[in-house]
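Left out: one protein chain. Kept in place: all the others.
And now, chain A:
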Amino acid sequence: MRRLLTATAVASVAALALAGCSNGGGSEGGGSSDDAAIITTNGNEPQNPLIPTNTNEVGGGKILDAIFAGLIYYDAEGAVHNEVAKSIETEDSIVWDIKLNEGWKFTNGEEVTAKSFVDAWNYGALLSNEQLSSYFFEDIEGFSWDEDSELTGLEIIDDYHFTVTLKHAASDFGQRLGYSAFYPLPSVAFEDMDAFGENPIGNGMYKLAGENAWEHDVKIDLVKNEDYKGEREAQNGGLTIKFYANQDAAYADLLSDQLDVLDQIPDSAFASYESDLGDRAVNQPSALFQSFTIGQFLEHFDGEEGQLRRQALSMAINRDEITDVIFQGTRTPASDFTSPVIDGWSDDLEGSEVLEFNEEKAKDLWAQADEISPWEGTFSIAYNSDGGHQAWVDAVCNSISNVLGIKAEGKAYPTFAELRTDVTERTIDGAARSGWQADYPGLYNFLGPLYATGAGSNDGDYSSEEFDSLIQEGISTTDPEVANQKFQEAQEVLLKDLPAIPLWYQNVVGGYSTLVDNVEFGWNSVPLYYQITKQA
């Protein structure tokens, strides 16, 4: 046996040398004595260097969340817990007083102080730094979209105490602080941010296994950070995130125990994953809301006629059947504009019956709209065909044309970039698929950026004074109960106007291997890696 192994090793070394490949063979890297306790999971090659304020996608976000600890963190239910912060207090939702716990260190030994946060936020907010997540700082005093400007609202009181002054009240500001854009940075980061992005130094549960722990397009090796001071201490030796360009490959690895945790079962396996994995299959709602948006600028879709048509369309869609047949139960029909994993969510908002399938009512509403101005032409829903949307778009269009007797069809865009360009430039000539993944578990995040007048991601140019003022009241109050109440009232306005037609919440559909235990998925669909244990 030993001779065979040696022979294989010699042969593979020779083959590597022959092919001029510098790769030392992946799985045995690291050199930690705790190799068996390393959890492997799926991921994507991060689209950007690992800089917290420049990472807005899941691939990089997953890694950042493992290697950084912020002021607060979110548990599986999305509830907020203090982490580096000792306390976060405000009296008016404008001035926020933040005190830090002492003794937190970055993995290079530098202490985490108020300056670590203030400098990182100033870097992220500076216009010329072109950070993808800079909009997270736009509520802070001093922020500017027009010129480079310091965040004057940040004031360091002492090493463990700073205050944040906002331009206007934002009751959920404290709730946002767990998002990666708000992570602290060690001073070494500002010397060369690009180099830092390759080898980030954090203060979280895990740290990079070494200088070249991030093997581009292949994987990133993280090991337990023994100096981590928080409550989420890793119950395993480390985390290896393997990058997959296609989820089918990741699923194949899961089936043969080559991968421990998979947080995204490919569509092609929806029919079989439950029988393949048994009780190791996971299927639960997540903070991902899906809809299609009908621009207010489209003919027939504004004013009273528009409202009738929107309601008719919504009631013509059989959400239960589509989620069942097309998605094999991996979507949950929507009953509002947010997500069931968010605190304050409700499924009995006034007017939510507009999201239920009702042929008679739909026909009736459509006929009423026709009396105002007769419908002609085709109703289309634009989608990007690189994202696996065709099946449900076709089903929704079928449902609409069967019930309303009009021509409805999907309009395919080859790429996501193309669809986004037409949506952003308002050259879209029909409805367009839309969706929203929350950055932090708060109701406002699903509403303000999307439907407030003039908001950044208000792709349908929706505008309602009633909605705006309710949202404003909610965001200005300091009482979370009152805030959620206002946000729900605001949603009741949306249920009447339907700037977007809610479809369903995407479930997190995942699974784990036979080698691990204690797998639980968080509110944001990412497994809570730190609590996973590996069998010896």
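Definition applied: a contact is a pair of C-beta atoms (placed from the backbone, for glycine too) under 8 Å apart; a residue touches a chain by one contact, two chains touch by 3 or more; residues count from 1.
Throughout what follows, contacts and distances are computed from a predicted model.
Colleague: One chain isn't displayed here; going by UniProt, is it "Oligopeptide transport system permease protein", "histidine kinase", "PTS sugar transporter subunit IIB" or "PorT family protein"?
Modeller: "Oligopeptide transport system permease protein"
Colleague: Write down which of A:Leu166, A:Leu239, A:Leu298 or A:Leu419 is the residue touching the left-out chain.
Modeller: Only one of A:Leu166, A:Leu239, A:Leu298 or A:Leu419 touches the chain omitted from view, namely A:Leu419.
Colleague: Give the residue, chosen from A:Ser457, A:Thr478 or A:Asn518, that touches the chain omitted from the document.
Modeller: Counting the whole complex, the residue in contact with the absent chain is A:Ser457.
Colleague: Tell me which residue among A:Gly153, A:Gly197 or A:Gly238 touches the hidden chain in the full complex.
Modeller: Checking each option in A:Gly153, A:Gly197 or A:Gly238, the one touching the absent chain turns out to be A:Gly197.
Colleague: For a quick check of understanding: of A:Asp253, A:Glu274, A:Glu305 or A:Asp497, which residue touches the chain that isn't displayed?
Modeller: In the full complex, the listed residue that touches the missing chain is A:Asp253.
Colleague: Of the residues in chain A, which ones touch the absent chain?
Modeller: Here the touching residues of chain A are 8, 11-12, 15-16, 19-23, 25-27, 29, 45-49, 56-57, 127-128, 130-132, 134-135, 145-146, 194, 197, 215-219, 242-246, 248-250, 252-253, 255-256, 258, 386, 413-421, 424, 434-437, 449, 456-457, 459.
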